[in-house]
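Missing here is one protein chain; the remaining ones are kept as they sit in the complex.
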Amino acid sequence: MEEKLTQRSVWEKISAKLTKRSLWMLHYCTGCGAVELPPTMTARFDMERFGINPMVTPRQADILLITGYLSIKTLKRVVLTYEQMQGPKYVVGFGSCTINGGMYWNSYATMKSLDRYIPVETYIAGCMPRPEAIIASFNDLIAKIDRGEANSWKEYYNNYDFYKENQNKVFEGPIETYNDIKADAALFKI
Amino acid sequence: MEYMVEKSIIDKMQLEFSEAVFTVKKVRRIEVKLASNRLYDFAVRMQKRWNFLHLSAISCVDWIADREFELVYHFWNYDEKVLVMAKVRIPREEGESHFNTISDLWQPAKFFERDIHEMFGVYFDGSEDMERFILTDWNGPPPMRKDFITREFALNFYHYRDYDPQWLKDMVAAGEGNE
Amino acid sequence: MSIVSNLLLITLAGVVLNVLFYKSKTVQKYLSLLLFTALAYFSFTMYGQVGLHFDFPFLIAGQSIGFTITYLNYYFTIMITGITLLLVIFSLKYMEGKEGSTHYYTVLFLKTFGMLGVVLSSDIITFFVFWEIMSWSTFALMSTGGNEAPKSAFKYFVFAITASMILMVGVVLSYSLFGSFDFNIIRSGIPSLTLPMTGFLLTIFITAFAIESAVFPVHSWLPNGYSNTFTTFTAYLSGISTRIGIYGIILFLFGIFGMETVDKLSIIGKINFRYVLGVFAAITMVVPTFTALYQHDAKKLIAWHSIGQGGYMLIGLASGSALGIAGGMLHILNYLTYQVLIVFAIASVQYRTGTTNLNKLGGLIKKMPVSFLALLFGIIGLAGLPPMNVFVSKWFIYRALILEGYPFLAIAAVIGTLGTILSVYKLIHNMFLGQLPERYNDIKEVGFSMQLPMWILMIVVFGLGVFPGFAMGLIAKIQVSLGLAAVPYSLHGVTAEGGQLNMLVVNVLFVSGMFVTWIIYLLGSRRKHVGQYNNYAGGHFLNKDVAYNFNYEFYAAMEHVIDPYRKKIIERTERGIVGLTDAVSEYVRRIYTGMINTYAIYVLTAFVITIILLKELI
Partner (left out) sequence: MNTVLWIIFLPIILFVIGTFMLGYSRKFIARIERRYGPPIQQVFYDVFKLMSKKTNISHGWMHDIAMLVLLGGTLATLYFVPVPGFSYFAQYGDMLVIMYILLVPALGMALGVGETANPNGSIGISRALMMLAGYDIPFVLTFIGFGMLNHTTSMYDLMMIQQAGGFTSWGLISNPLLGIAALIALQGMIGEKPFEVMVAPHEIATGPMTEMGGKFLGIMMIQHAISLVVELTLYINLFLGGAMNWFEYIIKLFVLFTVLISVNAVFGRFRTDDAVRFMWKIPLPMAVIGILFIIF
């Protein structure tokens, strides 16, 4: 993976510098962390300074926020929404519930680590991180994009079987998202 | 003579259900222990005669030691503002835990019974639908039963990240961790 | 054998032959196709013989009656024969297997015969006779097909009879005043009349034609009449049949009475006869476009629009300036082309799905792209947007209204256009866009014989849009023949002084803009086509039994705004009239008591009264 990064052309560097300044966050509050977002958006912490503002539909969003625990039922919807998002997309896992199950570590109904089901870009530790932590993680994400290392979304296309197999283990049957990921990988040459 | 209202209600019920055990738990709380076959008549009288119009909930307690489930029916009276908890014992084994439905008296009973069926495995005869209620994609045993060990199920069904950073090891070595 | 007699003989032969061959449908089909192509050929070659006169061998009351060809009726003849030819080509496949269509072609020939006669007549008697034939055949046309068709056709019949009665009064009055039926003699006799008499005569003729072309107060027969019959007849009726009324108005307002006499009939200052006509036209434009919002049946929606667009033509004619009249006349041709195009698209959807109920259709663009394109050209035309031909005539009408200083008529025109845009988008959205219901999954595009007329009309609509010069040439000749100032036109627009219109520049800029956008579009990376279930639904899983479409009550908010003002004045007045006639006829019925002696008394009293009267006179 290492040598692929250094070959970035000048144009990719420039476009990375420009696209990192505008990230649209899908306001998809799946767990208890959603209440941390309003303070980060409004006057005191104001994440719009970094060009991040909430967007409503997955088609227009770049960041998918998984704010807290995910029951199997919500995980289905999250996978569908993730597949509906476009191009360079980044998943940000909020809080310890997405890292290792958190408070619900021994529950029969919640998934334990998020990156088994969808590729995750950055995690934010804390049982609901404070807005400062959220702003810090967004800055890390921006720096990562600038360095061109934020390519987790390509993982979903390249080893799709790994993710699909984990998903089907948890779901009763394969979910119908009308997306043929393998064909898309070929079409978009990822 | 603090429990005037509760005593009057108990006397009223005592006439018809002499074999039931009535106790006043605290102000506005009456507990009734019944035989399982008498519950339906009790419920009918509660609704029609003694004006307990609201079935607040049906809950289920798993007495694994006595090998029995205890169904608790919570009736509430708007006028005297008293809650009556009718408790009934039914066998716990996989095949025999049956009970008759009271959804014809109260509509919401359907959902309470369906929930108990999903979580404990008690089958309510005569109820309209006994399908799965909240737990989608779940084909394991009813999870609320005491013989279902959730921790053991979770540990081997889900994948956990092995996470033992240095600072955690020092803390455990220093004996502060609760494990 | 002059051209005119050829035309009428062919249509007459068509009627007779179709009645003979009513048994076999195929013979009827191809026979009518052949005859209509011959008809179209002859009418197009009529251009060279303008001014030719043809008289019937017999005389009526010492006057020779016959036909003549002028630019005006050449203009209308091409429209009639052209559209009927396209209609027959379209209905070759459309009418297969439809029950009640044995007399489909006979009625069509009769109608064309009537219309050609009206348009080509040179004197008022032939005009009136063929007008009768035409209204009879329109009644027949409207009553074929569908179950409520006869009932709504009867409503038209009542209006048509009153129209022809008024026309009859006009004919008799003009004969008594000028002693002749010929238009030229009437034209020369008009200035000698006293002012109130000319006003009365003009109002008679104009009200007769207003009823036929569904101007505001007398329009209520049209929506049901046109939508309950075969869809192809809806196209034919709304396309050309109501425009014969407009022909009558042009002929009498400008041809016979002339601009000067009409301007003399002024009541107060600027308010003259033309302004009153303009006010009626303005209301005709506003009311239907907002009632069209409520319709959920495609044919009714289009019927309401045909009333609205009739208002545009009338307001163009009533504006009085050369530009406005040219706009009004050009609008007739433009309206005809895109209106028939829209109804052909609706007919092909009905042919495939069996319904025109807008609440049940949706997403047909994936299955019927050509009909979608046809409807798209049609609705761009109906809404009056630039690339299409109707923008030219609407631009004329607007400029005329602004420069002549009629602000309130211009306001009505603006409201009419915006109302049209709203209901027009509802039409194409509910039928072709949105989710495709499961039951229409295996629908195919219509056959070639139904697509050909659509393609031809699309080319005409777009072609006239970019180069309006073709139609403008004929319009200029008509204006000169009617004694009006011709509009300075060029191949692609108008070179008038206060602001110029150059459709070629508009379209070239539009196409170059699209080309630049295409380059920007290619800059982005590739894109993938997705099905209709791969859609954002808030995380919900979509499949065929999830109803995920928005058709029903498409403009609910606008309906909340309009409802208080919509008191259905017309329907209530009509019901009042019907109630009145019932009561009166009920009272009159009591006279016939059935006993002989009452009748004897009646005869006796009548005898006595006449004796008294006669005694007075002698």
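Letters A, B and C name the chains as they come in the text, with residue numbers starting at 1 for each one.
Quick note on the criterion: contacts are C-beta pairs under 8 Å (C-beta built on N, C-alpha and C of every residue); 3 or more make two chains touch, one makes a residue touch a chain.
Since this is a predicted model, take the numbers as computed values, not measurements.
Across the complete structure, the visible chains that the omitted chain touches are A, C. Of the candidate positions C:514, C:577 or C:609, contact with the hidden chain is made by C:514. Among C:26, C:449 or C:502, only C:502 touches the chain left out of the display.
Only one of the listed residues, C:385, C:443 or C:570, touches the absent chain: C:385. In the complete assembly, the contact with the undisplayed chain comes from C:398, out of C:105, C:131, C:377 or C:398. Contact residues of subunit C toward the unshown chain are 363, 365-366, 372, 376, 380, 383-387, 391, 394-395, 398-399, 401-403, 405, 407, 410-411, 414-415, 418-419, 421-422, 425-426, 428-429, 432-436, 498-502, 505-506, 509-518, 520-521, 523-530, 532, 534-538, 548-550, 554-555, 557-558, 560-561. Residues touching the missing chain, restricted to subunit A, are 15, 18-19, 21-24, 42-44, 46, 48-49, 51, 53, 55-57, 59-60, 62, 86-88, 184, 188, 190 (touch as defined at the top).
Simple rule for what comes next: only the chains that are shown with their structure count from here on.
Per-chain Cα centroids separate subunit B from subunit C by 75 Å. Chain centres here are Cα means. That of subunit A falls 40 Å from that of subunit B.
For the pair subunit A and subunit C, the distance between C-alpha centroids works out to 60 Å. Shown for subunit B are the residues in touch with two or more other chains, of which there are none.
Contact with two or more other chains is made by residues 76 of subunit A.
Against subunit B, the residues of subunit A that register as touching in their complex are 72-73, 76, 99-101, 105-109, 111-113, 116, 166, 170-172.
Of all the residues in subunit B, the ones that touch subunit A in their complex are 135-140, 143, 150-151, 153-155, 157-161, 163. Those residues of subunit C that touch subunit A in the complex are listed here as 525-526, 528, 530-531, 533-534, 536, 539-541, 543.
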